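Missing here: one protein chain of the complex. Every other protein chain is in place.
Lettered A, B and C in written order, each chain numbered from 1.
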Amino acid sequence: MRDVAIIAAGQTKFARTEWPLIDLLVEGARTALADVEIDESIIQAVVVANMGAGILNHQSGVASAVVDGLGLFPAHAELVENGPASGASAVKMAFLGIAAGYYDVVLVIGGEKMRAVNGWESTDFVATLTHPFAEYIYGVTLPSMAGLFARLYMEKYGITPEHLAMVAIKNHNNAMFNPEAHVQQRITMEGILHRPEAVVNNPIVADPLRMFDCCPVSDGAAGLVLCAAERAGQFTDKPVLIAGVGQATDTHVVHEREDPTDLKAVTLASEQAFKMARVGPDQVDVAELHDAFTILEIAESEHAGFFPKGEGHKALERGETQIGGKLPINPSGGLKARGHPVGATGIAQLVEITKQLRGDAGQRQVKKAKTGFTLNFGGFGNNVLAFVLKKT
Amino acid sequence: MRDVAIIAAGQTKFARTEWPLIDLLVEGARTALADVEIDESIIQAVVVANMGAGILNHQSGVASAVVDGLGLFPAHAELVENGPASGASAVKMAFLGIAAGYYDVVLVIGGEKMRAVNGWESTDFVATLTHPFAEYIYGVTLPSMAGLFARLYMEKYGITPEHLAMVAIKNHNNAMFNPEAHVQQRITMEGILHRPEAVVNNPIVADPLRMFDCCPVSDGAAGLVLCAAERAGQFTDKPVLIAGVGQATDTHVVHEREDPTDLKAVTLASEQAFKMARVGPDQVDVAELHDAFTILEIAESEHAGFFPKGEGHKALERGETQIGGKLPINPSGGLKARGHPVGATGIAQLVEITKQLRGDAGQRQVKKAKTGFTLNFGGFGNNVLAFVLKKT
Amino acid sequence: MNELEATLRPKETEQPPYPPKRVVLASGESMIVRQATRQEVPKLLEVLEPLIWVERDYYDIVGARMFSELLGWKRFRVKDEYCLVGVMNGMLVGLVNGRSLSRNIGISLHTMAFHRGLRVGAHLFAAKMEYHIEYLNQREIYVVAESPIGFRRWMIEYALEERRHVAHELGGVMSYALTRDLYFASKDRLVVGERPVSEEMLASTLDFEIPDPDLLVTQVSGRAK
Partner (left out) sequence: MNELEATLRPKETEQPPYPPKRVVLASGESMIVRQATRQEVPKLLEVLEPLIWVERDYYDIVGARMFSELLGWKRFRVKDEYCLVGVMNGMLVGLVNGRSLSRNIGISLHTMAFHRGLRVGAHLFAAKMEYHIEYLNQREIYVVAESPIGFRRWMIEYALEERRHVAHELGGVMSYALTRDLYFASKDRLVVGERPVSEEMLASTLDFEIPDPDLLVTQVSGRAK
C-alpha cells in the first residue's frame, strides 16, 4: 500500500450563503486548489462528499457536475454519501485509490447546501439517517436523540450542564480565531447558563441540551488534494501524511445497543486508525472531534482513547482540551462554531489538522503539533471514521 | 496494485416490488452472498450504489442501514452515487480498496426503489442529473434528451426505426432466458412498428423514440463479493478477474459538446479499461452495454471500439450482436428488458458477465466466453465507466 | 318473471352489439376483443375475486366494484350494462365494462388488464370508447378514476372535459366526459384493430382460460413470489 499525503487543503467560509450546491462545491475545490501550485490536468479523480443533494437540492449526478464546474474532464468522479461522516468517507475512498496505485492525484471536496430549506426541514433532512421504521416515523430528530444520550451520559458520569457549556464556550472562543467559522461570537457561562436571561439567551432544544449545545445549520464546502506521498515533494514542502484510517459501524437503531452510552464504533474506528498509524492516543497533539452536540465532544474524547471513560469532562475542566492545553480539541471551533454543513465536516476537520501540522493555523495554532487526529461521526454513531495525520 | 477478483454475484428479480429500499438492498446482498460459501465476518466493507434514496425514499445513511440489515458490524460502509453509473462507481471503489491492500473482501451492493413514486415523478427524478440551470429548468427529461440524440445519430449514420426496433427485439428475446429480468415479453417488428396497431402498441415517447425504445422503471438490487485475487481460490474455483477499470467524464450540459453524437467519455473510459486489461475490443467475447434507450446500444458499441463509427447498426443487422453472433451484446436483456433500477444497473451488468465467464448463464450462455466487457453510462454520457473482466 | 322481479329489474334497452375485432399486439400475437355474454360472468368473477384484497393501486376497489357490477348485470340489477373481453391465445387478458345512462350518455365503468407490457388496457379502454361513440352513437361518456394512475392516464393525458354538475354514479365524484370531438381527435392514436374477425378466430375465444389467481395477485401487487 502506497503512502498518501495531503498536499493542499482549504474551505469556504461556513455560513448561510446564496450559492447553489454545485457553485458551493466548486468554490470549496477552488479554495483547496489555490493552496498548491499544480497543473490541474494531473488531477485524475474527484471524490465529492455530500449527504443531501437529493433531499435538499433535488439534484443527482453531483460529482459529474462538479468536474464540469471545474473543467477537469475526463477526470473520474463519484459522490460518496455516509450521512454526516460523508466527508471522511470520501477522503478514505480517495486515499484507497492512491494507495492502490490507480491514481496519483485526487481532489476530494465535501459540501452541503443546507439553508436551501428552512430550519424544520433541515432538521427533518438530518433525521432521514435514522431508522425509517424503528425511529424516523416516531418523529425522532438528531437533537432529541442527542438529548436522550446526554441525559444518560451525564447521569452515569456526573457531568453537569456547566460541563456542556464549557465545551461550547471553548469552541466559540477558538472560532474567534478562525475566519472561516460560521459562528464568531464569544459566549459566557453567565450569559448562557447562570443569568436569568439564559432562558431566552439559550433556550432548551432537547432537554438537557440547549441552543448553544447544538451546532448551527450551515452551508459550506471544504476540499483536499491528496497525492501519492512519493510525489508530494513535487508540489509542496509541507505534505501531511495520512498515517491511519479507521472506520466502524454499529447498529442502526440506537436502542438496540447493549449500552447506549458506549460508542463502540468510535472506539473501534479510533483503534484501527491508531494501529495503522503505529501511534497511540497519547501521542496525538491536536484533535478535531465531531461536536454536533457538546456532549459528543466529551464522549468521543473518551471513546477515542484520549481520556478514560467518564473522565473527559474532568480533562475539560482542567483546561486540557483548550489551545495550549495537553490535547487541544477542536481548535477550529468544531462543528459547534465552525459550523456543520454535513458533507463538508469530515473534510473540514482534516483541513484544520493539515493547517495545524503545517504550522499554518494562525492565532489558533497549537504549538509543536506533529500528530493530529480527526473523528467524523456518522448517523448516531453507527458509522464512524477516524484519521491519524502526521507532519512529515 | 493487487489483482482483484469477483467471487460471488447475484441479483434480485428486477420488477415492481413492495419492498422498502433497505430490504431490497439487503435482499440483493443476500442473493450475492448465497453465491459463495463464506464466513460473513470476513467482509470488511460494504459499498452501496444508489442514486435516489434522498429523492425517492427520503432516506440517508443508507450504507450504514444496509450493514445493519445484514448484521455485518463493524464493517466499513459507504454509499456511492454517480447517477445511473453509480453501480460501476461503487465497484470501482471496492476494487481500489482491495487493490490497495486495505481490504481483502468487500461486498458491493447496488439497488434502487424507483416505483416508490409514480411514472412522472420517476422521470423527474432521473432528470435531476441534468444541469440544474442549463437543462433541468427547461423541462428536459432523459427520454427527450435521448430522442434528440437519436434523431441526430440516425440522420448522420442512416439508422432507421427498424434498427432501433432490432435492438429492442433482440434484448427482449434474450431476457426470455433471464429469470431475473423485469420484462419477459417477446416483441415483433410487425407488432411494434409495421402494423397499424403499432400506434397504440408502441406509442411515441420522444420522437423518434417509442415506448419499446426505452427501458422500464424497475425496482431491484444486485450484488458482488470482491476479493483479493490471491485469496479468491479459498472461496471459489471460478473467480472472475477484474482486469480493467476505466472511467471518463464529459461536459454536464450536452449542448456544450463540440459534436453531440460523439460520446467521448465512452471512448476514453473504454480505452482506459482495455489498456489496463491489456486486451483490445476484438478480444471481447460478450458485452453488457447501457441500453437505457435502444439508440445507446448502437452508439456505445461503436464508441467502445467494437465497431467503426456508423457501423454498429450494420453489425446489428448482420446478427453479430445476438447470442451466437460474433459479439453478443446484452445477453441478459440489457437495461431494455432486464430493467434499470439505476443504482443496481452497473452491478447487474457485472453479475451477468461474471455468470457468462463462469459458464453459468443457462439458456443465454455465450459459448467460450473468456473476456467480457461492461459499460455503465452515467448522466447523459458525462460520467462513464467501463470494465474488462477475465475468466481465470 | 313475477311482478316483484319486474319492479326490481331495470328495463333494458335494445342496444346494437359490439362487433368483435382483432388487434395485433407488440408481440405479434392477436388479441380478440369481443362482447362477453351474461353466461360468462361467473368466470369473470372468478378472476376478479382475488384482486379485491390488493390495496396497491386501488386494485381492491376496482376489483370489488367490477365484481359487483358484473354480478349486477348477471342478476339483472343493472340497466344496459355490457362487458368486453380481450382474449389472446385462448387466454383472458383483460376486460372492460360500461353501460348506457341514456340514449346520449354512456357511463364508463372499469378497465382491467391481466397481461403486462402489451398495452392490453389501452386497447380495451379504446374499444369501450369506440363502442359508445361509434356503435351506441352516444354524445359523450362520463368517466371517473379510482386511482391516480387512471386519473393521469385518462383525465389528464386525454384532456377530458369537466362536467362540474354531474356526480358520477361511481361514488358521486365529479364526472369527466369523453366527447365525440375528443374521441375523433384521438381516434388515430387510440383505436386500432381489424374487422371482421374470422369465425374460426372468434370460436377460439369462446371457452377462454383465465389467469392463475396467485400469479395475477403477484403481478398486480408487486409482491415477491
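Basically, a contact is a pair of C-beta atoms (placed from the backbone, for glycine too) under 8 Å apart; a residue touches a chain by one contact, two chains touch by 3 or more.
Predicted model, so just to flag it, every value in this text is computed and none were measured.
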| item | value |
| --- | --- |
| Contact list for the unshown chain, restricted to visible chains | A |
| Residue, one of A:Val4, A:Leu107, A:Ile187 or A:Leu357, that touches the chain absent here | A:Ile187 |
| Touch with the omitted chain, as defined above, among A:Gly139, A:Gly158, A:Pro203 or A:Gly233 | A:Pro203 |
| In subunit A, positions touching the absent partner | 13, 15-19, 115, 118-120, 183, 185-188, 190-192, 195-203, 212, 219 |
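By our rule, only the chains that are shown with their structure count from here on.
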| item | value |
| --- | --- |
| Chains touching both subunit B and subunit C, listed by label | none |
| Euclidean distance of C-alpha centroids - subunit A vs subunit C, Å | 60 |
| Whole-Å gap separating subunit A and subunit B, where each centre is the average of the chain's CA atoms | 34 |
